[in-house]
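Structure first, then comments.
With one protein chain held back, the other chains of the complex are shown just where they sit.
Per-chain numbering from 1; labels A, B, C, D and E assigned in written order.
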Amino acid sequence: MTWLVPLPVVMPLIGAALTLMMAGRPRAQRTVSLTVLTATVLVSAALLGLTTTGGSMVVTVGGWAAPLGIVLVADQLAALMLVVSSTMTVCVLVYSIGQGMADGHEETPLSVYHPTYLVLTAGVTNAFLAGDLFNLYVGFEILLVASYVLLTLGGTENRIRAGITYVVVSLLSSVIFLTAIGLVYAATGTLTMAHLVERLDALPDGLRLMLQGMLLLAFGIKAAVFPLSSWLPDSYPTAPAPVTAVFAGLLTKVGVYAIIRTETLLFPGGRAAVVLLILALLTMVVGILGAVAQSDIKRLLSFTLVSHIGFLLFGVGLTTRLGLSSAIFYVVHHITIQTTLFLATGLIEKRGGSTALDRLGGLARLSPVLAVLFLVPALNLAGIPPFSGFIGKLGLVQAGAADGGVLAWLLIAGGLATSLLTLYAVARVWNLAFWRVPHASTPARSPLPPLMVGSTLALVALGVGLTAVAGPLFEIGDQAAGGLLERSGYVEAVFGATR
Amino acid sequence: MRGLRGRWRDRAVAAAGLTVIWALLWGSFTPLTMLGGALVAVVVLTVFPLPPVTYAGRVHPLGVLRFAWRFVRDLVVASAQVSALAFRFGHVPRSAVIAVPLRVPSDLGLTLTAEALSLVPGSLIVEADRESGVLYVHVLGVRDAAGAERFRRDVLDLERRIVHAFGSPAERRAIKEPPT
Amino acid sequence: MSAVLDVVAAACLVAGAILSLSAGVGLVRFPDLLSRMHAATKPQVLGLLLVLLGCGLRLRDVVDVTTLILVAVFQMATAPVAAHMIGRAGYRAGMARTDLLVTDELAPAGDRVSG
Amino acid sequence: MTVIAVLVTSLLALGAGLALIRVVRGPSILDRVVATDVLLAVVVMAIAAEAAFSRDATGLPILVVLSILGFTGAVSVARFTAAPAPARADETTAPRGRR
Amino acid sequence: MLAILLLHALAALIAPVLIRFIGNRALYLLALVPASAAGWAVLNPGSVAATYRWVPHLDMDLALRSGPLPWLMLLIVGGVGAVVLAYCASYFPPGDPGLGRFAAVFLGFAGAMTGLVLSDDLLLLYVFWELTTVFSYLLIGHKPEQAAGRRAAMQALVVTTAGGLAMLAGFVILGHGAGTYRWSEIAESPLPAGSTTAAVLILAGALSKSAVFPFSFWLPAAMAAPTPASAYLHAASMVKAGVFLVGLLGPALAVTPAWQPVTVAAGAVTLLLGGWAALRQHDLKLLLAYGTVSQLGLLTVAFGAGSRAAALAGVALLLAHALFKATLFLVVGVVDKLTGTRDLRELSGLGRRMPALAVVAGLAVASMAGVPPLAGFVGKETLFAAFEHDPLILAALLAGSVLTVAYGLRFLWGTFATKPAMDTTAAPRPPLALAGPAAVLALAGLAVGVGAPALDRALTPYVNLWTGTTGHLALWHGLGLPVLLSVVVLLGGAGIFVAQHRGLRVPEQRLPTADGVYRRVMAAIDRAAVEVTGATQRGSLPFSLGAILLVLVMMGATTLLLSGFRPGGIRLWDTPLQLVAGVVVVAAALIAARARRRLTAMILVGVCGYGVAVLFVLHGAPDLALTQFLVETVTIVMFVLVLRRLPRRFSERPLRGTRWIRMAVAVATGAVTSAMAYVAVSGRLAVPVSVGFPGPAVAFGGGHNVVNVALVDIRAWDTMGEISVLVVAATGVASLIYQRSAALQRRRAEQTVPARTGPSRQAGWLLAGESHESIILQVVARLLFHTIVLFSVYLLFSGHNAPGGGFAGGLVAGLALTIRYLAGGRRELNAAAPVDAGLVLGTGLLIAVGTGAAALVAGGQVLQSALVDVTLPLIGHVHFATSACFDVGVYLIVVGLVLEILRSLGGELDRQHAAAETSDAPTERREKELV
Partner (left out) sequence: MTPNLVYVVIVGVLFAAGVAMLLERSLTRVLMGMILLGNGVNLLILLGGKAGAPPIVGAANEADMADPLPQIMILTAIVITLGMTAFLLALAYRSWAVDGHDEVQDDVEDRRIMRLAETDQGSGTEDDR
C-alpha cells in the first residue's frame, strides 16, 4: 500500500494543474478542489490507519533507494499531521467558498485562489512526508510561495504592507534553511535524514551543535519562536479570514513539525534542550503579553498563536516520551483550534463589520450561533477543561513535573500563567464583542452564509470531539513519540524500503 | 496575388532553415537528426506562427561572397583603427551624426544594412527612419564635411553589395538607378 | 598539421584577447557614451570571432565546430542590435557631446523619425 | 599552451577589470550597460578560450545562449530607461502617496 | 453515576429547545434532573465507585466515587438545584429570551458541580472545577449590558481560574509523587515528597473558589448574576467547592505544616471581615453576599482545623448554610421581583404584606444565627465545642458569630420591618410558586436540626477519617460552654443590631481591599503587556530581520567557539581564474550595496550574478552556469520592467541613525557564515552519496548528464516541488498586477485575437510605430525568434546528455518571447504567443505531475522512469527516457512563467501607464493622490 504515500502531494498538485487550466470556470474549479482535498483527507486517514497497525511506510521516489534518491516517509507522526492538516484545508475551503472568496466576487481577485490553495496544501503535505532534508526545504518553499500569494490576494494597501513583511522574513528564513542544508551537506555528504542519523553522530560535537543551531534557527522563524516571531502578528491578521485561518493552523506547525523531526531524529540527546526550554518560556510569556496588549481580535489571536508555540517547544525541549506525545497532542489541538478561531473571527467580521474591539458589541444577542462558535474554541484555546487544550497542557505539565528540574517547573509556572492570560484575553474579547451593547456601526441584520457557519461549526465540533477521542489520540501520540525516540526504527524503515 | 503560395513557400524555407540549424546544433546530419529537426521545425512553426512577412529576395552566392569579403576586410581594418584610437593617449576623437537615405528601403534591407554597418567599427546607428528609409549613423573619427560625404558614399556602396547578395530582382533594378 | 593548427589557434586567441583589452581601454578612456560604444562594442566582435576561430581550431570536432559557427552567426546578428538600441537611447537622452560632433544631421529631423 | 593560457587569461582579466571600472563609474546607466555588455563578451571569450585550452566542449551550449540572448538585458535597459518623456518621468509623475 | 452527569449534559443541551416550545414550565421538568442526583444520593448512601477510561496516558479517567462527604454535597447540589430551578419557572417572566441560555448554563453548572463532588480522579475533579468557574462566569454575565456586571464576571473568572491553576499544579505534584491521581489511592498511601508545596497550591485554589481572604472580593461583585443563580452558585454550591475540597483532602493533607495555619487564619480573617462588611450593606443581596463570605470563612476554619469535632461541625454548617443562605437569596429574589428594589432603605412594611415570606426568612436567619432547633444551631454548638480549648480561635468564632447575628437581624429588619417615616412599599402578595421553594429550603433547615442525630450517624464514616476528639451533632449537648456561648452570641448580636439601629456607625475597614489589589494586579499586567510588546514588537521589518540575524550571529559565534576548531588546512583556489571572477563578484556586490540609484544597483547585482555563473563554469558546473546566465538575463528584464515605473533613486534613508548597527550586523553575518562554511567543509570525513550517481544515471536514468538525470529522475520529486513554486509565483504575479477578475478576462480576450493576416506595406508588417520601438530590433527579433525557440527545444532534449534540460530550454524560449515583447510591446507578444499563460502553466504541471502519477498507475514508484530503445528502419536507433516527458512539463512551466511576467509586468504595466497618461478616467493611483 505504499503507493498511497505520495498521493497527498500528488493529488493536490494535479488539482492545481486542472484548476489553473479551468481559469474562469469557478464551479468546475470548486468541484476539483473539493474532490481532491477530500480524497487527500481519506488517503491521509488510510495512512494513519496503516502506520498505526503496520508501522512506518516508506516510498523511494522513482525507485531510487536511499541515500541516492528521495524518500517519502509516512510514520505515525507524519500521518497524524496529514490527517489533521488536510481536514483543516477542506473545512477552510468550504468556508472560503461560502465567503465567495474562491469565486471571483467581492474582494476576490482572479481565479488564482484554487490553484494556489491546492499548491499550499501540497507544500504542507510534502513537508510532513519529506525524508530528505533538501526535500523538506522544497516543501517549505512550496507552501511559502503559495502563502505569499494568498496573503497578498487583492493587493490592498494593508495586505501589501503585511505581505512585504511576511515575504521578506520568510525569504530570509529560506536563505538560512538553505545555508543550513549547505553546511550539513558540506559536513556529511548526504541529505537523506535516515542517513544523516549515522553521519551526524560521527561528527565532532561542536560542529554538530552548529548544524543543529542553524536548522533550529531556520525552523524557529517559521514556527514563530520568540525572538524570531515578530513578523507573524504583523502579517497574518490582514489576510482574508480563511487564509489567516489556514496559515495560523498549518504554517507555523509545519515549522514545529520540522523542529520535532530534526531534534529527535538528527540531534537526539537533548543537547540544545535547555535553549529550547528557555525559548519556550519566553515565547509563551512574551506572546501572551502581546495578546493582552492588543485591541483587535485577529491580532490578539495571532499573538496567542505565537504564545502557544511555546507550549509545543516545551514538550519538545523536555525530550521525554511524555513530553513529546503531549506536544504532538497539543499540535493537533492547536491546529484545529487556531484555525477554528480565525474562521469564527471571519464570521465576527462579517456580522459585526469589524474585528476591532472598540467597534464591536452585542454579538451574543445578535447572533447566538456566532457566540457559540467563538466561545467554545476560545475556551478550548485557553485550556479550559475538558477541552483538548487542557488535556494537551496537562500532559505537558505532567511531563514537566516528571522532569522535575528548576527550569521545567519554571516552564510549568509560565505555562499556567500563559493559560490564565489566554483566558483573560479571550474573555475580554467575549466581554467586549459579545456582551457589551452593540456598537453603532454594527448592522442590525447581516445574515451569515450557511457554508461559512457550517464549516466553522464542523471545526468547532471537531475541536470538542478531540476531548472524546483524547485517549486514542494520546495513544497515537505516545506511539509516535516512541517512534521518534527510537531512531533505529525510522532508519531501518528507510533503508529497508525497496521498490 | 502571391499571398497563399508565398506564405507556404516562406514556411517551407523557414522549416528548411530551422532543420539546418537543428543539424548544426547536434553536429550530426543523420536521417534521425534531420527528420527530428524537420519535425521540431514544423511544430515550432505551428505553435508560433510566422509573422506575415514575405521574403521575396533570392540569395546570390557570388554577391554574398563579395559582400562577405568586403565585410571581413572592413571589420579587421576598422577594428585596428578603433583599437589604435583607444591606445592613443591624449587624443580626443571627434565624430559626426550622418544621415544616409537608402535607395531600397525595405524593412529587411534597411536592417541588414544597418547590421553590417554597425558591425564595422567606427559607425553606430543612432536612428533608423522607417518611413523615409534614412539611417542616422554616428561615425567616429570624422573630421569634416568631406569625411561625412565620403562615409555616406561608403554606406550606399554597402547597401548595393547587400542588395546584390540578397535582394529581389526589383530591388536589384532599383539599386542600379543613379541616386537621386 | 595539428601543431600548426595549434599555433594558429594560439595566435587567434591572443589577438582576440588583445582586442578585448582594447575594448576595455577604450571604454575607460573615451569621453562620451557614443565614443565609448565604438570602443566597446566593435573590437569585441572581431575579438570574439577570433577567439571562436581559435577555439574551433583546437576542438576540431564537427559538433563543436558547427556550434561555434552558430555562436558566431548569432553574435553578429545580435551585437549590432544592442549597440543600436543603446546608441539610440544615448543620443535621445542627449548624451552625444555636441562639442565633439562635426555635424549632427539627425537634430533637425529628430521629431519626425518613426521607429 | 600554458604560457598562451596565462597570457590570454591575463589580457581578458585586464579587459574585464577595465570594464568593471566603467560599470562602477557610470556615469549614466547606458555607460554601465555598455560596460556590462563588454564584460559579457569577455565572459564569452573566456569560456571559449577555456574550452580551447582544455579541449572540453561542455561549455559550448553556454556560448550559444550568451551569443543569442546576451543582448536582451542591454536592449531592455536601453528600450525602457532612457526613452523619451513617458518612461523617463520618474520622480515627477510618481504619485505622492500618504506617508 | 456517569448517567447522572450525562443526563445533566443532555438536559443542558435540550433546555433551550424545551423552553422555546413549552415555555417556563419546562423548568419544572428540568428540575427533575438535579433532583435525580439528590435522589440517587438518597438511594445510595454508601460508598459507590465507577471508573471509565478517558486518557489513560495522563492517568486521567472518569473515576467517580461517592462517599459520605460527596454524598452530602450531592444532596445539597441536587436538592437545592432542583428547588432553585423550580423557583426560576416563576421568577423569570414568560418569554424571557435569555431563559433558554440561562437554563442551559444552569444545568451545565449543576452537572459540573455534581461531577466535581463525585470525582475520585483529582484531574477529573479539576475538570469539573474549571467548568463550574466558566458556567459561573456566564451566569454572572447573564445581563451583560452593564460594565460592572461584565467586570464582575471577569473578576470571578480570573481569580478562581488562577486559583484553579495553582491547584492543578498542586494536584500534579501530588499525583506525580504518588504515582496515581486517584484520591482514594493517594489518601491511603504515605504523602509523597513535595506535599507541602502541593498543599499550599491546592489551598490557593480552594480558598479562591470559596472566596476566602484574600480572594473574597470577587463574590460580592458576582451578585450581578440573576438572584436564583446567586442562590445556587454563590451560596449553596459552587462557593462550597473550595470548602468541600478542604474537607475532602484535609484528612490526608492536614498533616502538612502549612495546612492548618493557612486555613484557620484565612478562615478567621474572612469570617470577621465578611461579617463586618455585611453590616454596612444596604443592598440586601450584597448583605447576603458578604454574609456568605463570612460564613465561608467559618467553614474553612472548621474544616481546616483538622479535628474530628471541628470537621463534624463543618459538615453540619455546610449543609445548614446551603439551606439558609439559599433560602435568603430566594427571598431577596422575591422581594426584588415584586418591589423592584433590593435596597433596604427603600423597603418598608413588607412583613405585613408578605407575612409568610417573612416567616420563611425568619426561619433561615434563625438558623444562621444559631437559634435552636435549627440546623445552624446544631452546627455552631458542635463547633464551639470543638474549639473549647483553643481560646484564640474560639474568640474569633464568637466575634464572627456575633456579627452574623447582627447582620442577620439587619437583613430581617431591613427587608420586612415597617420603618418610621416611610410609606409601606407597594407589592403584590408573593405567589406560592415563588415563596414555596424558599419555604421548602427553610423547612429543610429545620428538619436537619431536628434530625441531627441521624445526620451524625450518616457522617460518622467521614468524621472517622480525621483524628482528634470526636464531637456529636445533637440539639442538646447538655449545659456547658457551648450553650453559654450560643446565648452570648445571640445577645451580643442583638446588641450590635440595636446599637447600629440607634445610629452607631460601622466604620469602614481599613485593611487593603483585595478588590483594589486585583485591579492593581490587572493594571500592572496590562502595563507589562504594553511595555513588553512595545519593546519586542517594533513593527519594523528591519527590526524583525535584525533580530533574526543577531540570533544567527550569536548562535553561530557561540557554536564556532564551542567547536574548538583548529584550522586544518586551506586551499587558495581550484584555479586562479576563480580569483579573477571572485574579484568581480566581490567588487560588484560591495558597490551594489552602496549604490544610490536603482538601476545602478540592479546592474551591479546582475554583474555579480554573471560572475557567479563564471564561477560555476570554473567549478565544473555548466548546467548551473547556463541556468544562471539565463536567470540573470530574465531577472534584469524583469527589474527593468518594474523599475521603469519607480523613482530613479532609492528614497532618502530614514534609517541613517542605525547605519553603523546595520553595517555591523552585515559584517558579522558575513564573517560568521564564512567561518561556519569553513568549519563545516573542513569537518567532512565521509564520501558524499553522489559518488553513486554517475553509474546508475546512465544505467537506469538513461542519460549521461548526471545533473540533468538527477533533476528529472533521481531527485525529480524536488523538481516537481520546484515547478509548483514557479507556477504559484507566476500566478502571484498575475494576482498582484491584475487584482481583479475583470482585468484578466480582458487580457484573455486580447491575447486570442489572431495575428494580423496578410502583408500590408502601408500599415507596416510590423506592429511598430511608437517612437521607442525600433525597426532594426523588430526585424532581428522576428528573424531570430524561431531559431531561438528551436534552440530551446534542442536544449530540452540534449539536456539529458549535455548541459541543458527543461529549465534552460524553457528560459531560452521565454527569452525568445521577451525579445519579441521588447521589440513590439504586448501586441507583438500576443502575436507571438496567442495563448494564456495560465493554460501553459497548468498544462506543464499536469504533464510533469502526470508523468509521476502515470508511473504509479503503471505499478512503479511515483516518478519512476523507463527507458525506451527502439530501432526504426531508415531512421536509426532511438533512445528515449520517459523522464523526458517530465522535462517537457518543466519546460512548459518555465515558458509559462516568463510569459506571465511579460504579460503582467510588461504588457499590463504598459497599459496601466498609458491609461494613466492619457485618459481622464481616474485611475486607482490618482484617486489615491486626492486622498
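Note that contacts are C-beta pairs under 8 Å (C-beta built on N, C-alpha and C of every residue); 3 or more make two chains touch, one makes a residue touch a chain.
Owing to the predicted nature of the structure, the values given are computational and were not obtained by experimental measurement.
Undergrad: Considering the complete complex, which visible chains touch the unshown chain?
TA: Answer for the hidden chain's contacts among shown chains: A, D, E.
Undergrad: Touching the hidden chain in the complete assembly: which of E:Ala697, E:Ala832, E:Val862 or E:Ala881 does that?
TA: Result: among the candidates, E:Ala697 touches the missing chain.
Undergrad: Of E:Val450, E:Ala621, E:Leu783 or E:Ala854, which one is in contact with the hidden chain?
TA: If we include the chain that is not displayed, E:Ala621 is the one touching it.
Undergrad: Write down which of E:Leu43, E:Ala421, E:Ala535 or E:Leu874 is the residue touching the left-out chain.
TA: E:Ala535
Undergrad: From the listed residues E:Glu381, E:Asp718, E:Glu773 or E:Glu828, report the one that touches the chain absent from this view.
TA: The missing chain is touched by E:Asp718.
Undergrad: For the chain left out of this view, which of E:Val707, E:Leu829 or E:Leu863 touches it?
TA: Among E:Val707, E:Leu829 or E:Leu863, only E:Val707 touches the chain that is not shown.
Undergrad: For subunit A, enumerate the residues touching the unshown chain of the complex.
TA: 134, 138, 141, 145, 148-149, 152, 155-157, 160-165, 167-168, 171-172, 175, 178-179, 181-183, 185-187, 191, 233-234, 292-296, 299, 357-358, 428, 431-432, 436
Undergrad: Residues on subunit D that touch the omitted chain in the whole complex?
TA: Counting over the whole complex, subunit D touches the hidden chain at residues 56, 58, 94-98.
As a working rule, only the chains that are shown with their structure count from here on.
Undergrad: Count how many hops through touching chains it takes, at the least, to reach subunit E starting from subunit D.
TA: 1
Undergrad: Counting one step for each move to a touching chain, how far apart are subunit A and subunit B?
TA: Steps on the shortest route: 2.
Undergrad: Taking every chain's C-alpha mean, which one sits closest to the mean of all protein C-alpha atoms?
TA: Chain nearest the overall C-alpha centroid, as shown: A.
Undergrad: Can you tell me which chain lies farthest from subunit B, using the average of the Cα atoms as each chain's centre?
TA: The chain farthest from subunit B, judged by C-alpha centres, is E.
Undergrad: Report the inter-chain centroid distance for subunit A and subunit E in whole angstrom, where each centroid is the mean of the CA atoms.
TA: Once rounded, the distance between the two centres reads 14 Å.
Undergrad: Approximately how many whole Å separate the CA-defined centres of subunit B and subunit D?
TA: For subunit B versus subunit D, the centre distance works out to 24 Å.
Undergrad: Compute the distance, rounded to whole Å, between the mean C-alpha positions of subunit C and subunit E.
TA: Roughly 67 Å, centre to centre.
Undergrad: Going through subunit C residue by residue, note those that touch at least 2 other chains and give them in order.
TA: If we look for residues of subunit C contacting two or more partner chains, we find 18, 23, 25, 37, 41, 47, 61, 63-64, 67, 70, 74, 77-81, 84-85, 88, 90, 113-115.
Undergrad: When you check subunit B against every other chain, which residues touch at least two of them?
TA: Those would be 21, 25-26, 114-115, 125, 128, 130.
Undergrad: Got a list of which chains touch which?
TA: Touching chain pairs, listed by label, are A-E, B-C, B-E, C-D, C-E, D-E.
Undergrad: Sort out for me which residues of subunit C touch subunit E in the complex.
TA: Listed in rising order, the residues of subunit C that touch subunit E are 74, 77-78, 80-81, 84-85, 88, 113-115.
Undergrad: Which of the residues in subunit E come into contact with subunit B in the complex?
TA: 755-759, 764-766, 768, 774-776, 779-780, 782, 785-787, 789-791, 793-794, 798, 831-833, 874-878
Undergrad: For a test of understanding, state which residues of subunit C touch subunit D in their complex under the given definition.
TA: It comes out as residues 6, 9-10, 13-14, 16-18, 20-21, 23-25, 27-28, 33, 36-37, 40-41, 44, 47-48, 51-52, 54-55, 57-59, 61, 63-64, 67-68, 70-72, 74-75, 77-79, 81-82, 85-86, 88-90, 92-93, 95.
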